[in-house]
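Remarks on the structure that follows.
Only one protein chain is missing; all other protein chains are in place.
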Amino acid sequence: MNSPVLLVSCADQRGLVHAITGVLWRADVNIVSNQEFVDGESRRFFMRTEFDGEPDCARLEAEVRAVLPAGADVQARLPAPKRVAILVSKEHHCLADLLVRNAYRELHAEVVVVAGNHDVLRPLAEKFNVPFVHADSANRSREAHEAELLRLLEPFQPELLVLAKYMRVLSPGFVTRWPNRMLNIHHSFLPAFAGAKPYHQAFQRGVKVIGATAHLVTDQLDQGPIIVQQVIPVDHTHAPQHLVQAGRDVEQMVLSRALRLVLEDRVLLCGNRTIIFD
Amino acid sequence: MNSPVLLVSCADQRGLVHAITGVLWRADVNIVSNQEFVDGESRRFFMRTEFDGEPDCARLEAEVRAVLPAGADVQARLPAPKRVAILVSKEHHCLADLLVRNAYRELHAEVVVVAGNHDVLRPLAEKFNVPFVHADSANRSREAHEAELLRLLEPFQPELLVLAKYMRVLSPGFVTRWPNRMLNIHHSFLPAFAGAKPYHQAFQRGVKVIGATAHLVTDQLDQGPIIVQQVIPVDHTHAPQHLVQAGRDVEQMVLSRALRLVLEDRVLLCGNRTIIFD
Amino acid sequence: MNSPVLLVSCADQRGLVHAITGVLWRADVNIVSNQEFVDGESRRFFMRTEFDGEPDCARLEAEVRAVLPAGADVQARLPAPKRVAILVSKEHHCLADLLVRNAYRELHAEVVVVAGNHDVLRPLAEKFNVPFVHADSANRSREAHEAELLRLLEPFQPELLVLAKYMRVLSPGFVTRWPNRMLNIHHSFLPAFAGAKPYHQAFQRGVKVIGATAHLVTDQLDQGPIIVQQVIPVDHTHAPQHLVQAGRDVEQMVLSRALRLVLEDRVLLCGNRTIIFD
Partner (left out) sequence: MNSPVLLVSCADQRGLVHAITGVLWRADVNIVSNQEFVDGESRRFFMRTEFDGEPDCARLEAEVRAVLPAGADVQARLPAPKRVAILVSKEHHCLADLLVRNAYRELHAEVVVVAGNHDVLRPLAEKFNVPFVHADSANRSREAHEAELLRLLEPFQPELLVLAKYMRVLSPGFVTRWPNRMLNIHHSFLPAFAGAKPYHQAFQRGVKVIGATAHLVTDQLDQGPIIVQQVIPVDHTHAPQHLVQAGRDVEQMVLSRALRLVLEDRVLLCGNRTIIFD
């Protein structure tokens, strides 16, 4: 991942690949990889191109846009690691996994801050030399809490927010500050087992698989575009607390995979669905 | 699978294994395999024992029951293949898989009849020399249709009913005739994508896994004890019709696995959950 | 799958996508989907394009070849179902699965003949109205047997051969008649458990997964390009005969998936590796 990337989505029409690759050809860059997809239902065209060189992104975007239908979404991005903030509550498993990967430069990112509505994971963040900020949610209105959270995040200028088992619902006003740049993880039982203690509900139902879903956050709570879903098998010998542990293992796996896809600019949106160019 | 099986479930107390194996010891049979489980929540004891010999089942059940707490459920079963009826509508995939396995004696069963509320799968059943009966559901009340279905099944005396993509809801009165001996298969999206065209709904939601659930039928529609759940990965390149095909593949796999577990007497019930001794 | 397909592989150089899509643009066809890949190691370019219309394939191939580096491999194919022959010995599971899929038009193919070196699967083929030919391998040299097999296959003009648990080694001379158009399935333990009774060897080793590999046949026995590999979990309760049954289930799943990929022209070759555009 050290190539610039061009992301395009627009209404489909004949000759789009030819037109876009023509712009790249004239810009004298070399295509490293190129993936397209036309969604059969919406008749929308998607393309992700990795290429060599150090382009003027704004200019390249303008030139590509000029050969596309009106309303095209075009983004050219240099391969700079993204600035990531991780939001947490009390559970450590997803945070620990991301901090290890960050410490060993396995993420195409820089984790710039960890923010908690509880103060319990501070030692874990500080172990890995990542600043921890505490925006206490107790005895505060949601508005006051989010304002405090924004104030604390502001100096770190995060481009992407990862909700690593952050157990507070964020308001649409907060979410729209990181449009399609906020990632969440939760168990995959929704809407079956909504509310508290989902693993205990799943136990009562006698489920045979436990899953996790990573998705982009929109103002529709837990209904945003899905990036990764995976499951692991469980059986009757798993007491509720074992289901919780199994759930943690799959959440951690799914979140780090989804984050990699987002950080490498491999996720495009088609309405509320994702197009993943992996 | 050519051993008699003893199935026990009862309230847990000290010495149950010792007591039950004592009965078997005195009955002069040899234990081939033995599995127990105590459910931590209900404090209920479950045991499945395969053993040698040709016991008098009624007598053995009585002797085991005599050493157990009141209300124990005890069943001793000879390894006779079970008589199975398969109920179908128009989709062939689960039926074809079961008919092939039946023809090559891979199921511990004899498929004695296929019953359809449509007549389209008759040629498939007859290819494998299994009788097909047609209980037309068109222009009939549910009561009249179920009465006709019962009349047609009656001569075949099925011990177990497999709903292999049977698309009619059966009344509680019908279901109670085969208590915990009726197996169903459906997609795993419930309750998310209830109703018609679930795969199209799943496509709109952009799911990344497709799953199937096999369960015992109770009078709670699609809420009976789960026996097997499995999923397969899908992605944005899967149009709705591809999701349907992927769904068929996983349904077929899950149903034949669940049926094997039931036919081998490996499924016990703990309230609405299953204990699977595989 | 009702679109013509263009398959290209050649040495990578700048502007290939632009050049090829330019030919398609001038041929007045509409691209339905387009996938490319550049192999980083060999610096080789691969592309698969589905498009609308009814092109003159020979002419299109020539025009595409004209804009590519020397030595390019270019194939344009109409969406005609391929004529498939299935070779079998005594095991029925893969054959039965393919015959069901063929009967219900789920394969983009027509199964024109089943050929066995034993006569045992004739009833299964004939159940599905597919001709069965018997090329007895007993008491015959390999040359004589293969000559007989070729004589029997000849009237059916198969374009693709599927070895569905065909337990004879085919000579290089036979294999080269269907270059990269012969598909085989075997267990995935090689080279660990070569030779007879691989599942018994796997049992002795105490393996925890059972897998199957579908690959194209080359003159390197069982070393041809891999198309699909999948595994399923097993444990100590699986006796060797249960491993064999588990192996059948995964073989059947893997072979039908690999066959679909080949039939839909989704498999390209990069030396001894496959590029799969799924």
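All chains are identified by letter, namely A, B and C, in their written order; residue positions are counted from 1 within each chain.
Here is the rule we use: a contact is a pair of C-beta atoms (placed from the backbone, for glycine too) under 8 Å apart; a residue touches a chain by one contact, two chains touch by 3 or more.
This structure is a prediction, so every number in the text was calculated from the model and none was measured.
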item: Touching residue (missing chain; options A:96, A:147 or A:192); value: A:96
item: Residue of B:11, B:31 or B:192 touching the missing chain in the full complex; value: B:31
item: Candidate in contact with the missing chain, chosen from C:43, C:59, C:177 or C:273; value: C:273
item: Residues of subunit C (touch criterion as defined above) contacting the omitted chain; value: 37, 39-41, 188, 190-192, 203-209, 211, 225-231, 233, 235-237, 239-240, 270, 272-276
item: Missing-partner contacts on subunit A, residue numbers; value: 92-93, 96-97, 100, 104, 106, 127-128, 237, 245, 249, 253, 278
item: In subunit B, positions touching the absent partner; value: 14-15, 17-18, 21-22, 24-25, 30-38
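What we mean here is this: only the chains that are shown with their structure count from here on.
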item: Between subunit A and its twin subunit B, rotation from the CA superposition, multiple of 5 degrees; value: 180
item: Subunit A and subunit B: spacing of chain centres that average the CA atoms, whole Å; value: 40
item: Set of subunit C residues in contact with two or more other chains; value: none
